[in-house]
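Can you read through this structure? Questions will come right after.
Removed from the display is one protein chain of the complex; every other protein chain stays in position.
Going in written order, the chains are labelled A and B, and every chain counts its residues from 1.
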Amino acid sequence: MKKILALTLALILTFALASTALADFPEKEVTIVVPFKAGGNVDLCCRIIADELTKILGQQVIVDDRPGGGAIIGQTYALSQPADGYTMLALTSSFVTNILSGDTEFGMEDATAIGQFCFDPEIVVVGADTGITTIDEFMAAAKAESLTNSTPGFSTSHHIASLIMTEKFGLTPFAYMHTDGSAEQVVQLAGGHAQVGLTTYGGAATLIAEGKIVPLAVCNTERHEALPDVPTMAECGYDFTYGAYRGFAVPAGTPEEVVNKLSAALKEAMESEAVIKAFNDSGFPIMYLDAAAYQTMLDDDFAGMSAIYYLLDEE
Amino acid sequence: MLHNIAEGFAALFTLENILFLVLGTLVGLIIGALPGLTGNMAIALMVPITYTMSATTGLTFLTAIYCSSIFGGSISAILLGIPGTISSFATTLDGYPMAKQGKAGMALGISTISSVFGGLFSAIILMFLTTVLAEFALKFGPAEYFAVAILGLSCIASIGGKSITKGLLSGFIGLFFAIIGQDPQNGIKRFTFGSIDLLSGVTLVAALIGIFGIISVLKNAEKKTKENGPIPDVDHVWIGWKMCRKLLPTWLRGSIIGTIVGIIPGAGTNVATFLAYDTENKINRTKPKFGEGNPKGIAAPEAANNGVTGGSMVPLLALGVPGNATSALFLGALLLKGLTTGPVLFSEHADVAYSLFLAFFFANVIMAPLGLFILRYMKKILSVPEALLGGIILAFCVTGVFSISSSPFDVLTCIFFGILGYAFYKFDIPTAPLIVCLVLGSMAESNLRQALVANKNSYSFLYTHPVALIVLIISAVSFFVPIISKAVKSARKMRHPDEVKASDLAEETTEEMDDD
Partner (left out) sequence: MPKKDIGLGIVSIGFGAWVYYIATTLKKKAAFWPKIVAVGIIALGVIILIQGIIALVKANKAAAAAGKTAEVKTAVKQETVKYLKVAAVVGLLVVFYFLFQYVSYILATVLLVTGTSVILGYRNWKVLIPTAIVVAVLLYVAFSQVFHVHFPGAFY
């Protein structure tokens, strides 16, 4: 008797919980897990968005930073939470590289995309004293000999972009100097200790303005707002698009209604004045992709990365 | 530069910052005054709290604790004859006798003004020297940074306390812990044993909290509790203009010695205080004799130890090399906020850097009135039982460590380093080199390998880059000079066994509380 009672009770409870979860999500606070340090770019973006999402969803949206292990710790944590939409993961290219590295317990199938909110294109920059001023000159020089390439760290999107570029245009492999962060990376270029680097605008802005490093081309389909005179790779005849992307995902198995609701909320947030202003002020380029488009983009990136991953191992 | 100072002012003068400047000063004064609790411990415990603040507020708070804890140490040195922090050991030599003669107020007055003088002096040097050095270092490449890291490593020979060998051993163990994680150039996992928690290496702040926080409680556990002696009454503390004029040369000499010693990586606060004390002792012609309550015997070490505060930040801010344990803590706090040290700090976050300079300045200014204010409650504060504090400190340590990235593994790291630090203490191994090398290890390796890449795998950069070469030569000198001078000293001691100088005391005390 007791067993049956307990069973019915449990059943009722589950149904009650399940139905409410579907009916009016969210019922409690939503957590965005950021697998990076507080104060970093991803954390800053997420905090801006979380404030707006709080207004849209009518529930507190908080940011939980769980750095370490090359983002694996935070990613593992977020994806092992219940698939109810109350835990979102801030998803970046490191998700794909981590899976390929074989250190993770999760795979591509364990995350469901919510949407992308930011795409920061790579910019090809060289030190001012290299004398290189156009992307064509750069390509010629890079084919002729091995240039020194400074990156903000091993297996960062900037490093990978350089590897893909080398493959695609048949360049002589770069000699890589892996520094600690984008600030150090561009200082090495300005000081003439390395010749070329792929970087995003935020980290290089000061030195570009001072003329110590020269931007050659933007790896995107359109020009960069802050650098209207710098051509895109496509304009110069090179088909190459790459950048650091940031978006959200939830653990796989989250009900579709919840995914749609979060995706719509993200779209609304990215179109709000407050977020647009805050992103512009911080130099984060907004580029919204919905759940399906972001998922496709992730799968494409995974396929592309799998093809060149052996290069990382070889180094 | 003026523009930057103005920006720093604007960043510093918010209600929140001023509040934390005052709060930090009070915390520093109290913890500094309590024997057995050090300023470094206070800073270590507060680092996780600064994590949620803005960078400027957090650094202001830590700066206030740093400066005032050094001064706070002199309060118990004078009133109880027990240095609150090791940096005030030299102050007991004349401060306590003076207090026993019924001139406790006078002694405290001298130590207050001397500390403020030394602190302000070093704050000014900090601002000018750092910006010049950073401007110069902007041109540095991996070869130069490798040389600078080696300079920092070679200086550990002088922090070593009694035994240079053990100091070096501590340093090398620090280098080992710095290896753990993914290697800086190729992402190869080293000493991680399949754990994802170790992939990004040992968490610096967790290790520091273990070494400064947990170890202080473990040391307490094995020690018998002592009752403090009676605390003398404090009368008026203003020392008069005449005395100020008399002490001015002493302050200047003390401040200069303190600041210079502070800048040298690894030298430590107590080296500065005893050097200043010895210098004054040698040239003193006033009565009473040193050791019997001479005002200059308080003024010299107190000006020197606060002189160290600003000096010790110079190599950290300009080059990214922490010169002592405290600056390693500041580095931990900066890294948590995603800021890097070295020239990049000035180009990317000039407002943060300049507000830090100004924080050093104002922390020293408000230290005096707050110090005099807190003196009234000193009797109560000094009678808080250490045993009760122990548990609270531990709770603070583990909670703070956990709060940084919600990682139970960090808590384990913190406990591990507490135990390791205790073992070091038992084997008379200093912990300061461990801490400095934990930071410098990856800097040295990463830059060496970058330099090799830039030079097509040739070691020629060691002599073709003039700056790197000069720094490497200085490193070699700073490594061998202490070893030779120690050998000479022990040879002389064999011949004249009775001669004891105050500076020898410094070496003996280093081992006791080397965490300053």
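Going forward, a residue touches a chain if its C-beta (ideal position, glycine included) is under 8 Å from a C-beta of that chain, and two chains touch if they have at least 3 such contacts.
This one's a predicted model, so the numbers in the text were calculated from it and none came from an experiment.
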Residue of B:A6, B:L19, B:A221 or B:V481 in touch with the missing chain, whole complex considered: B:A221
Absent-chain contact - pick from B:F89, B:F140, B:W251 or B:F396: B:F396
For subunit B, residues in touch with the removed chain: 49, 51-52, 165-166, 168-169, 172-173, 175-176, 179, 183, 185-186, 188, 190-191, 214, 217-218, 220-222, 225, 385-388, 390-392, 394-396, 398-399, 402-403, 406, 408, 411-412, 415, 418-419, 422, 426-427, 429, 441, 445, 448-449
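One rule holds for everything that comes next: only the chains that are shown with their structure count from here on.
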Centre-of-Cα separation between subunit B and subunit A, whole angstrom: 39
Subunit B contact footprint on subunit A (complex, rising order): 37-40, 43, 64-70, 72-73, 76, 101, 103, 148, 154-155, 175-181, 183-184, 187-188, 190-194, 206-207, 312, 315
Subunit A partner contacts - residues on subunit B that touch it in the complex: 51, 55, 138-142, 182, 184-187, 189, 196-200, 203, 336-340, 343-344, 347-348, 405-407, 446, 450, 453-454, 456
